[in-house]
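Structure first, then comments.
Note that one protein chain is taken out, while the other chains of the complex remain in position.
Showing chain A:
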């Protein structure tokens, strides 16, 4: 399997994404935003950062980058697309995911380890988890407050497209545990075709226990398993699955 991490001017989590995927044995390339093809890749990642300096709005200018036409066609064909943080913002601006990410309720940049709860596992990104599992994954953003109108929220809820919610240590999605004021504590959503996933937390920063958590690995492992790149037998899945249950 091959993965591409798109580099926009101002991306700054691209190396972390490449490292996380490479550590799992995935051949991963950087793809410059002025390139025009993502042919041959099984996974495309839009990494975190501050593309175009967040000018105008986060992701507003990046979505017009030449590579985005290819990314849209790639996604429309049902291929796996992952947007992390600024990547999530770009996906919303590009219309690949509904809603928008606005300034944090506190007006402050938040940078912390965050508990998120897995709300749905019927997707290629989280299927190795257990529904309700709590993952500890860092967040780092100033504009991560998810906003969408009531009709959109209802649709997301009905189609089980809210994949992650911010929760406290007990796994409860209470307001106090909501770091940015996201509506309904939403931390990550998926598109209707269930192949485009956007999330504010940074799983690529939680792939090594020495860095405080390796809960993010299960997302990449789920992707790999759904692409048949790693074995789904008990031995392969067990260590990660048990970690996610703690």
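Convention: a residue touches a chain if its C-beta (ideal position, glycine included) is under 8 Å from a C-beta of that chain, and two chains touch if they have at least 3 such contacts; residues count from 1.
The rule we apply is simple: contacts and distances are computed from a predicted model.
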Listed names "Phosphoribosylformylglycinamidine synthase subunit PurS", "Glutamate transport system permease protein", "Cation:proton antiporter" or "Response regulator transcription factor", matching UniProt entry of the absent chain: "Phosphoribosylformylglycinamidine synthase subunit PurS"
Among A:72, A:105 or A:127, residue touching the chain not depicted: A:105
Residue touching the undisplayed chain, where the options are A:93, A:119 or A:214: A:93
Touch with the omitted chain, as defined above, among A:11, A:145 or A:178: A:145
Touching residues on chain A - with respect to the absent chain: 56-57, 60-61, 64, 92-93, 98-100, 102-107, 145, 147-149, 181
